[in-house]
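With one protein chain removed, the remaining protein chains of the complex are shown where they sit.
In this document, chain identifiers A and B correspond to the written order of the chains, with residue numbering beginning at 1 in each.
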Amino acid sequence: MTPRLRAWALSAPALFLVALFLGLPVLSTLATTFGDPKGPFAQYAAFFDSRFRMTVLWRTMEVAVITTTISVIVGFMTAWVVAKSPARIKSLLIIAAVFPLLTGVVVRSFAWLIILGKNGILNDTLLWLGLISEPLSMLYTQFSVTIAMVYLFVPLMILTLVGVLEAIPQDLTEAAASLGATPAAAFRQVVLPMAVPGLIVGSVLVFTGSFTSYATPQLLGGERQMMMGTFLYQRAMVTFDWVGASTIAAVMVVVTLTTVLVMSKLARRLNPVAG
Amino acid sequence: MTVSLSLSGITAHYGTTKVLEDLDLHVGEGELVSLLGSSGCGKTTTLRLVAGFLEPTTGSIKLGDRDLTRLPAHARNIGLVFQTYALFPHLTVRDNVAFGLKQRGIGGAERRKRADTMIDRVGLGDFADRYPANLSGGQRQRVALARALVIEPPLLMFDEPLSNLDAKLRVDMRVEIRRLQQANGTTAVYVTHDQEEAFSISDRVAIMNAGRIMQLDTPEVLYSRPANAFVADFVGFENMIPLRAVAEAGDAVRAEMPGGGVLTLPKEHFTVPSKEFILATRPEGLLVAPAGDGIPTTLGLRTYLGRAYQYQCDTPGGEIKANGPLAQPFESGTNAVLIPQPEQCCLLPA
Partner (left out) sequence: MKTHPLLIAFAVLTFAFLIGPLIIIIGTSLSNTSYLTFPPEGLSLKWYENIFEISAFRRTMVTSFMLAVGGTALSMLIGIPAAYAMARYRYELPAFLGNIYVLPILIPEIVLGFSLMKSVAVGMDFPIMAALLVGHALLVLPYCVRVVGASLNAFDFSIEEAAVSLGCPRWKAFFTVVLPNVRAGIIAGFILAFITSLNDVSISIFLTGPGVSTLPIQLLAHMEQFFDPTIASVSVLLMFVTVGVMAIVERTLGLTFLTK
């Protein structure tokens, strides 16, 4: 057997799995959307015409963008502290970030049900402090969905950015200092530009993750705060409108793939090391 | 502007480990002093202290009449060339070189002009718009040099700047470094573990070990007159023969080896430092002769070095190495004597 043949033979089962159970089903989902008797794009025209569907799309975008922005800011500042910590504290902090990351999304969303509920801890605390006179309805709002999403994705951002910051050689900040750059100038002119590609990668992960999430909006947003994921599920499994669900799926695929492709191209352009 | 650098009474720690002990070092105006030693000897620590990346536990660092000891690194105005070059990968060659000027608030046009002039001086005129990733090792080295020089620092420091280059380029670059340093008359500190490199470009060399300077002198003196056994071993005195002075015989001292055998050392050429002492030589410092006043030996394995033959010699003081002339090869097993050549031998206190 030639090496090439052997290489393909070893790859075949995995390629077969992906082709048969991912390639075909997803392509079939996408193909369904163009089969409308009123014309290939009728489903999309209907989608973008419907005020309700557009509201869901924009809400999802908005939540994803806000989640990403907050996660970037919180994640970067925290990752900075983690990266600069002495080794022992650093490994503790990394454990503290990994633990929630590996804990399931249902469990983590559930925590916010307890915290934000009518009789939840936050309401109890605010009442006790006398800041409010009766409990606030915080669940099933865009706020509850967003805070749970931030909670979901901050650990991912921290871990990504700790890796990014640690990959910046100490030599470079020292070189900047030796050339007269104050710590602030060295941060702005050396550290930040070098961290940008990593920041983009982290942002893409968070954006696509929150844009396509299901469990969190289901638990904390419910019917009132329908998002793309919950909307897709509702169309597919409650109203059994598979063509409509496929259209939602297609929009999700286009948004996420476009984001990934555009942003990774941008990250590569801004990554000087790759030349 | 040329100034001198003075370190006095410097002690430094990493955590609880002492890495420098009561170190004094003076580098004169326009002088290039190398810190030479194996890894862990404290040479890089010394450089990082002067650069301001470490703080000494005690002692002071002065550049001219400026006290640097507690000054932050970015306020020290020292040109630094790193072992890894530490070029900013996100900046072009020009922007790398202009970085220091920018920090000094020098405006766009002037900054560009000065950077380009310096880039030309290191021979990279055609590469100003490239990124470091697209340069060869030697070119990166030149950028690092230009970047350190363009800020016209009163002190230049090099941290193993050539260790990532191949052998031929290393020789070319060290000549270039020396040329630029002398042309500007800049005071310089050069850290290396490569003896040839240190000796070739330095005015003076400090040989360091375990956080101390073992000897600080010109390369010529270090090479031929090491002051102690450590330096002797470091500069290639492969034979260390322990001797004991037993008697004076007119204008000579008679000394014997622990295993027997007596040697006569004329006072005219040799100054015996103490009763117990060491005769340190390179293999070429011992002349292999059929007979005479020298160390008795049985010649062992002979190897050919090109300029001479080298013999493994069995002597009462142990196995030592000696070179013999090409014109007169000896067979293995021959009895001979090894005669110390005064100008190539040192007597050191034991």
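To be clear about the criterion, a contact is a pair of C-beta atoms (placed from the backbone, for glycine too) under 8 Å apart; a residue touches a chain by one contact, two chains touch by 3 or more.
This structure is a prediction, so every number in the text was calculated from the model and none was measured.
Visitor: Could you tell me which of the visible chains the hidden chain touches?
Guide: A
Visitor: Touching the absent chain in the whole complex: find that residue among A:57, A:72 or A:115.
Guide: Spelled out, the listed residue whose C-beta touches the missing chain is A:115.
Visitor: Footprint of the hidden chain on subunit A, which residues?
Guide: Contacting residues on subunit A, toward the hidden partner: 3-4, 6-8, 10-11, 13-15, 17-18, 21-26, 28-29, 74, 77-78, 80-82, 84, 91, 93-108, 110-115, 117, 119, 121, 151, 154-155, 158-160, 162-163, 166, 173, 183, 208, 211-215, 218-219, 229, 232-233, 236-237, 242, 245-246, 249, 252-253, 256-257, 260.
The rule we apply is simple: only the chains that are shown with their structure count from here on.
Visitor: Return the distance between the CA-based centres of subunit A and subunit B, expressed in whole Å.
Guide: Once rounded, the distance between the two centres reads 55 Å.
Visitor: Going by the contact rule at the top, pick out the subunit B residues touching subunit A in the complex.
Guide: Residue list for subunit B touching subunit A: 51-53, 72-80, 82, 84, 86-91, 99-100, 102-104, 131-134, 147-148, 151.
Visitor: What part of subunit A is in contact with subunit B in the complex they form?
Guide: 169, 171-172, 174-183, 185-186, 189-190, 193-194, 270, 272-275
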